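Subset of chains shown; positions unchanged.
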Amino acid sequence: MSELRRPVECGVPDSKQFMHPALVRNYGQWAFHDRPRPGVLRHVSDSGEAVYTVKAGTQRQMDVHTIRALCDIADTFCDGHVRFTVRSSVEFMTTDEAKVAPLIERLEKDGFPVGGTGNSVGFISHTQGWLHCDIPGTDASGVVKALMDELVDEFKSEEMPNRVKITTSCCQINCGGQGDIAINVQHTKPPVINHALVAGVCERPAVIARCPVAAIRPALVDGKPSLEVDEKKCVCCGACYPPCPPMQINDPVHSKIAIWVGGKHSSTRSKPMFHKLVAAGLPNNAPRWPEVAEVVKKILAVYKADARAWERMGEWIERIGWPRFFELTELPFTKYHVDNWRGGRANLNASAHLHF
Amino acid sequence: MSKKMPPTPMLDQLESGPWPSFVTGLKRLAEDGDKPSAKIMKGLLGQLEHSYQTRKGYWKGGTVGVFGYGAGVIARFSEQAAQFPESSEFHTLRIMPAPGFFYDTKTLRQMCDIWEEHGSGLIALHGQSGDIMFQGCRTEQVQPAWDKLNEMGFDMGGAGAGVRTAASCVGPARCEQACYDTLAAHRAIINDFTDDIHRPSLPYKMKFKFSGCANDCANATQRADVAILGTWKDDMQVDQDEVKAKVKQLGRKEFINQVIRMCPTQALGLNDDDTLDVDNKSCVRCMHCINVCTKALKPGKERGICILVGGKRTLKIGDLMGTVLVPFMKLETEEDFAGLVELAHNMLDFFADNALEHERTGEMIERIGLVNYLEGLGLELDVNMINQPRTNSYIRTDGWDEEARKWAERKNSAAE
């Protein structure tokens, strides 16, 4: 066997070598932008040059044939340059306004919906799920495909009050981050422990330390060192499962889907917000998760109808109040919505500000 | 004169200046001939001057009371009794005024006469607790002073681990913004709790305060375990002609700045014809626009109370504001008032049974969680109780379907 190759520790490459030349020319010299139509951005530089960007959705997990198809389009219309967004949409840039319409036509023909600009529902950021993750409670790719099929018209238009960022996470760790709507797994039963394996697989003190409510303690089971869970304390978060796979938290029936709303990372207008629990107990109903889709569509429909221009989901709800949100969405309000840890008092209404 | 005035060079510096001086008052009493109050006050002035010199207080508590009651007298014995024997005992009688602090002069004069005879002649109107504070009484004078005040129709206030004296805003007696009768509610509750005021046996104190609207002139929100605030449920009342007059008076830009822009939920818009566009569904009944436009705007007509629970000062876990316990409740009929009094008793009973020693209601709720408190009181969950739903996923939701079913049932039965 030949000697192994030593890596070139090069870090990230310079972006400019890949960039459309018009972007290099006008780098840092942009004057303003507008959106001629949904899916299209126009950026005008101080020099007067305009660059048109056409944005389209992808499936993110792409086979090489899909990527080559995108390359073909970029070669035909954009001098061989292409860019992806943080949310896995693809962007084609050209300085030639005349190319915009045929480019859109080609993308749509090849199955890439054009949209995702302005106040639209963007592509749903998602995690790996059953396809590749080692701790997933569901398959984010499938949830996202099923949902985008239903929301594609809102991706292709700009008819929402503000942009809508939806995220999914296959477990409670919330890898998807904060979203206007977040679709996350929520376990409802404590882990089922395979005591025969614990000693061999798990570093027990580390597992005990991971539990956020100190519900795990060492135990001897059938003469073997293992761990046990105080089921009264356990909040079923699944934090013990990654460091100790014999503590199986995933369950075909009791791993449910929860919907959270009103999160945002941006500091635009309001400060960044965490998303808030609004629905739980939805079944993990592969392959198309219709119960999840129903709740998400209901929330979006109400938001679209009721929110004012530029209000993000969480800002809209703050204005109209949570009572009205639950009224309009017809979702049940339960004791589980009330934050019950000691610091949770910050989420109680300490005022006479009331919504009727 | 039996004794000379003590020298008070530091206190004397508080006699100058335009604001009424309590020192001048103390000296007036001390110099008032041979009255018993004059003697007490000479001692008191001496000790207070000593405090100013040394920057330390010299009062110790103790147990002094009146026959039949377990609270209401704040005992004060001096650590400097040897030096200032005249004021070695300087107790306070807490007496509850009429709600809203209304007096006629006959009553006030009678109180002054009693206190000149039995006490120091010094009366605070009023203490932070909402009591008339008859300050400076020797132990043997406490009972006779109390007998006379009680015969006037006044009762003793709370102290220690019991229900405390309440306070209320001026209410419907002189305010168009009062959404309920604060004075009647105050009287209804307090007069049903006299036993718990006079014979304290709770884990710690419990306070009620009454304000007619969100302006909370009685400072109830943070200073009462149970804050009862007026609010309304329907649309606020708008007189568009008066709105136009206000726009004209302030100018359009200033009206936008002072009214439209300051609405905390952006519930107001200014129409192009200078009338007001009110989104009542977004309105949180905060009173701001009504305060600014007193002629043009008023609370709605479907008025009632909301109840906040758990306000308190610093000890032991830091200051707490009250949080919503009852978002809306009518308070008009006798039955409404009886319902409020019953709820107050339930709150007291739960507190008595569940709080730890020296724990206030707000601290107890912080410890056990609002949901358990609601369940203990048999009150139903309401979305107005929260600022926002939970933001963390550390919760076990295996009873979700059952709870969702309960909510649906409540909604359906409310709709019927």
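Here the chain labels run A and B in written order, and each chain numbers its own residues starting at 1.
We adopt the following convention: a contact is a pair of C-beta atoms (placed from the backbone, for glycine too) under 8 Å apart; a residue touches a chain by one contact, two chains touch by 3 or more.
All figures in this text were calculated on a predicted structure; none of them were measured in a lab.
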Overall composition (this structure file), stated as a label formula: A x2, B x2
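Throughout what follows, only the chains that are shown with their structure count from here on.
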Complex interface listing, subunit A residues touching subunit B: 172, 174, 184, 186, 188-189, 212-213, 234-237, 254, 256, 258, 262, 274-278, 280-281, 308, 317-326, 332-342, 344-356
Residues on subunit B engaged by subunit A in the complex (per definition of touch): 213-214, 216, 221, 229, 231, 233-234, 264-267, 281-286, 306, 308, 320-324, 327-328, 366-367, 369-371, 381-401, 403-404, 406-408
